[in-house]
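Note that one protein chain of the assembly has been removed; the remaining protein chains are unaltered in position.
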Amino acid sequence: MDFYLGLMQVIGVHTLLGLSAWCVLHTGQVSLAQGGFFAIGAYAAGMLTTMWGWPLGLALPVAAIVAGAIAVAVGFPALRVKGLMLVVATTAFAEIVRLVFFNFTWRVETPEGMVGPDGGLGFGGIRYFQSNGWTSTDVLTLIWALVAAVMLLLWWLDRSRIGTLWRAVGEDEVAAQSNGIDLTAAKVSAFGIGGAIAGIAGGLFSHTTTHIEHGNFSILLATFAIAYPILGGLKSLAGTLVAVVLIQGILIEGLRFLGDWRSLLFGALILLVMLVRPGGVLSAPLLARVAAGKAPKTKGPSIQGERRHA
Amino acid sequence: MKSISLRSALALLPVATALLAGTAQAQTREVKIYAFGAKSGVVRIFGLNSEAAMKAAAAQINKAGGVTLGDGAKARIAIEYLDDRCTAEEGINALRRIASQNDAFVAVGPTCSNVAEPVFGILQKKAGDASDSGLQFPIYTDVAAKGGLASMSQWAFRNVPSESNMYKSLFDWIKATRPEVKTIWGGVEKDFAHSNATFNVMKGHAEKAGFEVKGQSEWLLADTSFSTQVREMRRGEADLVMISAHPFTTCGVLKEMQRQNVKPKMMVGLTSSSSMETLQGCAAQAEGIIIPTSFAPVTPEAKRAADAVQALGANMDLHNAAAWENIFTLKDLIERAKIMAKPETVQADRQKMREALASMKETQGLLGKVGRTEDREAIKPFLFVRAQKGAWTVAHTPN
Partner (left out) sequence: MSLLDFLDLIQTLLDGVMFGTTYALIGIGFTLIFGVMHKINLSYAAASIGAAYLSLMVASVAPSPIVYLVAALLGGVLGALVYFVCFRFLPLDKPLATLMSTVGMLLLMEEAIVHATAGMPLNYPAAFSGVVFDVGPFMLRGDLLFVFALGCAAMVGLKMLLEKTRLGLATRAVAQQPVAARLCGMGVDRTNASTFVIAGLLGGTAGAMTGAAIGVLSPLLTLPFTVKGLVVTVIGGLGSVPGAIIAGLLVGGAENLFQFLRGVSERDIYVMLMLFAFLVFRPGGLFAAPGGRD
């Protein structure tokens, strides 16, 4: 039972990470920086509870605000570029964050000994849950309450004017700009909110694993972060959740019986999903597309309607 | 007459079935020892080797009759190895998965130190502390060697060499036998917890033994170009070069040293690099490097174990030698603690196993007796090996 609770915790944290990427992807930008904000949230929340004894209820919001603020600060210069350049810029940012933490040492003396980030050796002893007697169910409730809250927030945002602005920017920047939409404001706001969500996810991550180090926050994590919404389908929030369950639940844990072949299957399955459902698992049903006269597998660009993303 | 014999036959039936079931149970009684570690990813050879060693050990025990359980029944040992891909989250998931099985009372692992630290972190810190909601499951580590981890929890026990002891002994021996070696230049792989931490240990003991550490060169584990570092080394003109890095970068540095004609009088390497990988990658350049290790096929038991593992297609080195030793130790502990290995006794079995592990004063290793510390770490006998013509030969056995 504890195993399933633990797995649900992991799914919850990764769903938050995926939702943070969803935010940014919604405005049409591919950001590999979510891993960096995740790391910032992880270290910030961990440091607050372990080094200065803050309660988690305060540490998490602060971590979110810090991550969100840094996201906004980075967003302004970074979001001036688009497409592949943004991918590389955000990758570079995530790597910078990882390397900063690799070099970051700040230890304080507590009754349990020296605690704090120790550069390349990592930051251990984040045992807030265990020392305060939180059961797996308590932790699970916290994580999923936050997931629900974030999903509600994003759903509400999506339905509000802000969501419309984001989607407009995502669909066609030129048209949006011609309609007087402030592109920078839309992009940076999505980036900032995405960063804050990733910060919360990171804070939860550091407390569920009790030890974090720079290697946890590699580009691979950032790739997972955008994989969830892309695989799940960008049109719906639930798609991200489905993708996380698919990858973390089924692929990673469920296919354990496959032994060594599990890792090989991983890449192959991502490929397969993209080939069969390029819009994501929860995108428009194949039937509807066939009915509308468009084949689900296009054999090449049509003369009209070809859109190029820089 | 007929009715009596029929009734007696029918009366015998339940007895017969019970007997049959009893013997069948006794025949197929199985005790599972779980393990987890890296079977995928760049370090997958560690997991494959550990699993092979554990299976070979279990096969040997089973051939000799198996293990005796608390109720007197004999059981065969089965090994189940879960892959954690050397990541913290999967390591924790794997352990939780193991802990949720009602036939699991101990686990061997993990492979990676960066998995061991989070996994030990989620364990209950002090056994019996009701306010600590950490997991209550005993772990007996075979490979993850970053210093001091077992002190994180009273449920964590390790059978890994103490690098502090080994390098202290090594530098003392070098000081005693090679008086012309006075200065040292270090090389360290900074972004791997193990090599980074061990370098500080190496440096500390070298200085205490009276050597002058003139400086150090640093690189990262995926680096490919070492010309700057080796140039610093060349300028340092030290008698001894000590490299705390894994085979990939160790070979890269050694090849660059050959290119730039850096020929120190002696070379010292990291324990984990005393493996096939190094020899496969750069046997020529590694010629003469000395590495302390807790395994070499120098005793009859060690040779037999190495052969048994070879038969399963794997090589034995210091890492999976520990896994082999762990299975034999666990067999002894199961018998001593009278583990029942039944679904209803699983909580009690875990408790008993923890206490048995905690009460160990010494265990039987392949190179000799292995002592235990207060901190649940091991004091393993060790020796120094030297790379010679593409193989590891024994350079010195400290007493």
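In order of appearance the chains are A and B, and numbering begins at 1 in each one.
By definition in this document, a contact is a pair of C-beta atoms (placed from the backbone, for glycine too) under 8 Å apart; a residue touches a chain by one contact, two chains touch by 3 or more.
These figures come from a predicted structure and were not determined experimentally.
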{"item": "Omitted-chain contact residue, chosen from B:131, B:228, B:359 or B:397", "value": "B:228"}
{"item": "Residue, one of A:58, A:73, A:152 or A:219, that touches the chain absent here", "value": "A:219"}
{"item": "Residue touching the undisplayed chain, where the options are A:34, A:49, A:91 or A:248", "value": "A:91"}
{"item": "Selected residue (touches chain absent from view) among B:102, B:280 or B:364", "value": "B:280"}
{"item": "Interface residues of chain B (partner: the chain not displayed)", "value": "40-45, 48, 190-191, 218-225, 227-229, 231, 235, 247-248, 251-252, 255, 259-260, 276-277, 280-282"}
{"item": "On chain A, residues whose C-beta touches the chain left out of the figure", "value": "25, 30, 77-78, 80-81, 84-85, 87-89, 91-93, 95-96, 99-100, 102-103, 120, 218-220, 223, 226-227, 230-231, 234, 260, 263-264, 266-272, 274-275, 278-279, 297-301, 303, 305-310"}
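Going forward, only the chains that are shown with their structure count from here on.
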{"item": "Centre-of-Cα separation between chain B and chain A, whole angstrom", "value": "35"}
{"item": "Residues of chain A that touch chain B when the two form their complex", "value": "1-4, 6-7, 10, 102, 120-122, 124-127, 129-136, 208-216, 252-253, 256, 259-260, 262-263"}
{"item": "Parts of chain B lying in touch with chain A, wherever the complex brings them together", "value": "39-41, 44, 82-83, 85, 87-90, 92-93, 96-97, 99-100, 114, 117-118, 121-122, 124-125, 131-135, 152, 190-193, 196-197"}
